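Just below is one structure, and these are the notes that go with it.
Other chains dropped; remaining ones untouched in position.
Note that the chains are named A and B in the order they appear, and that numbering of residues resets to 1 at the start of each chain.
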Amino acid sequence: MRFEVRTTRREEFVDITRAVADAVAEALSGLARTSSGAEANGAVLVFSHHTTAGITINENVDPDVCRDLVDGLARIAPCEARWRHCEGNSDGHLKTSLVGPSVLVPLESGRMVLGTWQGIYLAEFDGPRTRRVEVRVLPGLG
Amino acid sequence: MRFEVRTTRREEFVDITRAVADAVAEALSGLARTSSGAEANGAVLVFSHHTTAGITINENVDPDVCRDLVDGLARIAPCEARWRHCEGNSDGHLKTSLVGPSVLVPLESGRMVLGTWQGIYLAEFDGPRTRRVEVRVLPGLG
């Protein structure tokens, strides 16, 4: 299962929680009746195909949090630092390894088990671009 | 499977390795005899429900390592930096996206395959609080 995200700025966090939930529902809807149901109680992998865009989980209520994350990461990995790579996006490569290329979210009865304030974000670090996000439902116990 | 962790400071790393091992044992104990045993050779997901507390793996011998991690993260994301979010915990939100909300640890014969020095930690960045940790055992091969 995969979907695309169109970003609109060089650096921004785009909430993809709903798109991931839809992909999970679609994956589970395809299950044979004979399934043990373990898929519905496993986890969902959300993976970015890109080296200047990651996936992270953070607060989904106050949009200032995501702006603070963008600003804080810019202080950690400044665009204007000394970099060898000539494409002007080395800061984005570093930020991607810092937040990571994916998240893995537990499922319970087919629903993502997210905390009250948790949303799933595509973290764009070299946009605007169209990004591809891959989703896998992994069966589990617990 | 889930458990709670009571933290005692604003920022600290709490070793939860034993609690995770107990949750894995409990999940596996519930397996039907007919199981293929793949669950015992898969991986365990350890997931934080929070946006100012993450999960990480680091050294479990010298407690100075965890203190250095707290101090090093405070230099990267200073509490007193310029932040928009008004709750005074934006540094904690950033630190959580940096260390990440979860870890996934390989299992072998039902036991976590951790290196000699590896422990699993709840990384508290806005405590003291009671935190919830979710655990899933995912079957696997390898």
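Worth pointing out:
Convention: a residue touches a chain if its C-beta (ideal position, glycine included) is under 8 Å from a C-beta of that chain, and two chains touch if they have at least 3 such contacts.
All values reported here derive from a predicted model rather than from experimental measurement.
Displayed in place are 2 chains, all sharing one sequence; the entire complex defined by the structure file totals 3 copies.
Heads up, the rule we're going with is that only the chains that are shown with their structure count from here on.
Chain A and chain B have Cα centroids separated by 19 Å.
Those residues of chain A that touch chain B in the complex are listed here as 38, 41-43, 56-59, 62, 64-65, 67-69, 71-73, 75-76, 98-100, 103-107, 113-118, 123, 138-142.
The part of chain B that touches chain A in the complex is made up of residues 1, 23, 27-28, 30-31, 39, 45, 47-51, 76-77, 81-87, 90-91, 93-94, 96-98, 100-102, 104, 132, 134-139.
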